[in-house]
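A single protein chain has been removed from this complex, and every other one stays in its place.
After this line comes chain A, so read on.
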Amino acid sequence: MAPSRAVLPRLLSAGAWPRSRWLSFLKTTSGLAPPSSRTLRGAVAAAVSEAEDREVGDKILNEPLKHSDFFRVKELFSVRSLFDARVHLGHKAGCRHRFMEPYIFGSRLDQDIIDLEQTAVHLQLALNFTAHVAYRKGIILFVSRNRQFSHLIENTARDCGEYAHTRYFKGGLLTNAPLLFGPTVRLPDLIIFLHTLNNVFEPHVAVRDAAKMNIPTVGIVDTNCNPCLITYPIPANDDSPPAVQLFCRLFRTAITRAKDKRSQVEALYRLQGQQEAKGRGPDQLRGLGPV
């Protein structure tokens, strides 16, 4: 999917990098040290291209990490939009979990209200992390055990091109995966919990299992949930339909953005590599002439 000439400038700026920097960066990658030894042209070219590929690969992976919000996930939501989606509504004070107290703004008529400022911060971190995982082609698994939203979550996962598990969680799914699936199975690289509790209001087994298997988790924790083992908790309401729909939309957008960005960057490098090869061809002939 090579970006067209007209689209390139917009794409380049989409990475929050000034155009001049991109161009200089391209120039530096193109200007690698010319082959010095007088070995066979082919071998030299192969070695050079391999080193180049590795460098390019490293650059692709490391560049986004130098920014705090490379994928601009802050723009996807605002405190107002969270409020309109009823994300701030928690459960009654009797259901409150002790570890959720820092995230609770207060309670009105015995119903806990979640602090949306904190939610916004946590949500931005979580979406940013999700986008980075998707950019690096990680496997993302959406987990929930709430039957009301099971269909919606499975559709969301399918639209992203990622995976979902909203059914009965079999015992050793994560911890005994080679036996259940096959010896060379790949486990998810990120698990997103849209509902941390299962049908009997106990913490979902996958939270503990993901922690055991060193899989980072992003989870929407309501006022009755335990945020302890979740890497990126998002204190928010997980029971209202508008809230869950909002979160599904946010995750889907973040993941698709990151994947599109990745394919653009790869296409860009491929184009650039081709141009270089064409450019270097005549140079090589000139450089490696008879001595």
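Remarks
By definition in this document, a contact is a pair of C-beta atoms (placed from the backbone, for glycine too) under 8 Å apart; a residue touches a chain by one contact, two chains touch by 3 or more; residues count from 1.
In this text, contacts and distances are computed from a predicted model.
Chosen from "Guanine nucleotide-binding protein subunit gamma", "Small ribosomal subunit protein uS9m", "PRELI domain containing 3A" or "SEPT2 protein", the protein name that UniProt gives for the omitted chain reads "Small ribosomal subunit protein uS9m".
For the chain missing from the display, the contacting residue among A:A164, A:I192, A:A236 or A:L268 is A:A164, taking the whole complex into account. The missing chain, though absent from the display, is touched by one residue of A:V44, A:C95, A:I113 or A:L173; that residue is A:L173. In the complete complex, the residue from A:H151, A:K212 or A:R270 that touches the missing chain is A:H151. Chain A meets the missing chain through residues 137, 139, 141, 151, 154, 157-158, 161-165, 167, 170, 173, 179-182, 184-186, 188.
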